[in-house]
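Input: a single structure, listed below in structure tokens.
Note that this complex is displayed minus one protein chain, with the remaining chains in position.
Our next item is subunit A:
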Amino acid sequence: MSMYVDMILGGVFHAAVVFLVAAGLQLVFGVQKIVNLACGSFYALGAYFGITAVAGAAAMGLPSVVVLPVLLAAGLAIGLIGLPVERLLRTVYRRDESHQLLLTFGLLLVFQDVMRFLWGPTPLTLDNAYLAYGTAEFAGVRVPTYNLLVIAASIAIAAGLGLFLQRTRTGRIIRATAENREMSEGLGVNSNRVFAAVFTVGCMLGTVGGALVVPASAASLEMSVELVVEAFAVVVIGGLGSMRGAMAGALIVGLIRAVAIMVLPEAEILSIYVVVIAVLILRPAGLFGKAMA
């Protein structure tokens, strides 16, 4: 019994992190109609910058309990890199999809070497921070409290994002711009500013996701390209552009991985693609996606 709880919690923790990155991908796709391959870079960037920030906080003599807020702040701060990146992407908004994909692919390559230059080729870890919060008893299993905190943070971010998009004035403007850019411009919306803000928020979701994961796993240069395919899997399963879909997709991917690791480790990654292909064949718009032409 406890084995299963352990497995499910591991899967949900993974899902909580992947959800953040996938939510960023969905937001940008929903509004700008761009599939951003560089979302993996933002994730890795958040992870590296988070480690640097925690090291800085430790050097200042702050207690290790501040790790989580420091990581959150670091993720939000480095997420501002979305502003200049959006300026670059602006050149291809009205272009062919292949060009948009290639531009973000180019960004992915550039970022990978920028991180290699700044933080070196060997993976970095942040292991002592993990223990700062101790462990907690959950349904008869001892789990690191940090994992539970991250799951809670991810749920809070998801709820906050949903409320923001559905209930606030700015959220309505964003959704209107996503629906019809020309019409909302005609009604006085500055769509350039909306796009810049949306992309930056999308970027921040990725960087925060990366920052939150470092106490549990190392920051490495490969994490960017590895996460891209996982985030892709999540949005395909859930449906492109749908936030609810990102949540469901992240849970499915996280749990499948957790089960596969225990039952058949060879099929860990394989099982995800099998589900992706099955979804694309049976329900190409994804579980929560709108039907498309």
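Everything that follows uses one rule, which is that contacts are C-beta pairs under 8 Å (C-beta built on N, C-alpha and C of every residue); 3 or more make two chains touch, one makes a residue touch a chain; residues count from 1.
Everything below uses one rule, namely that contacts and distances are computed from a predicted model.
Colleague: Would you mind picking the UniProt name of the chain not drawn here, from "3'-5' exonuclease", "2-oxoglutarate oxidoreductase", "Branched-chain amino acid ABC transporter permease" or "PTS EIIC type-2 domain-containing protein"?
Modeller: For the chain missing from the view, the UniProt record says "Branched-chain amino acid ABC transporter permease".
Colleague: Have a look at A:107, A:148 or A:248 and name the one touching the chain we're not showing.
Modeller: The one listed residue touching the chain not shown is A:107.
Colleague: For the chain left off this view, which of A:189, A:269 or A:287 is in contact with it?
Modeller: The single option touching the absent chain is A:269.
Colleague: Out of A:99, A:142, A:172 or A:193, which residue would touch the omitted chain in the full complex?
Modeller: A:99
Colleague: Considering the whole complex rather than only what is displayed, give the residues of subunit A touching the chain that is not shown.
Modeller: 35, 37, 88, 91-92, 94-99, 101-103, 105-114, 116-117, 225, 228-229, 232-233, 236, 240, 266-270, 273-274, 276-277, 280-281, 284, 292
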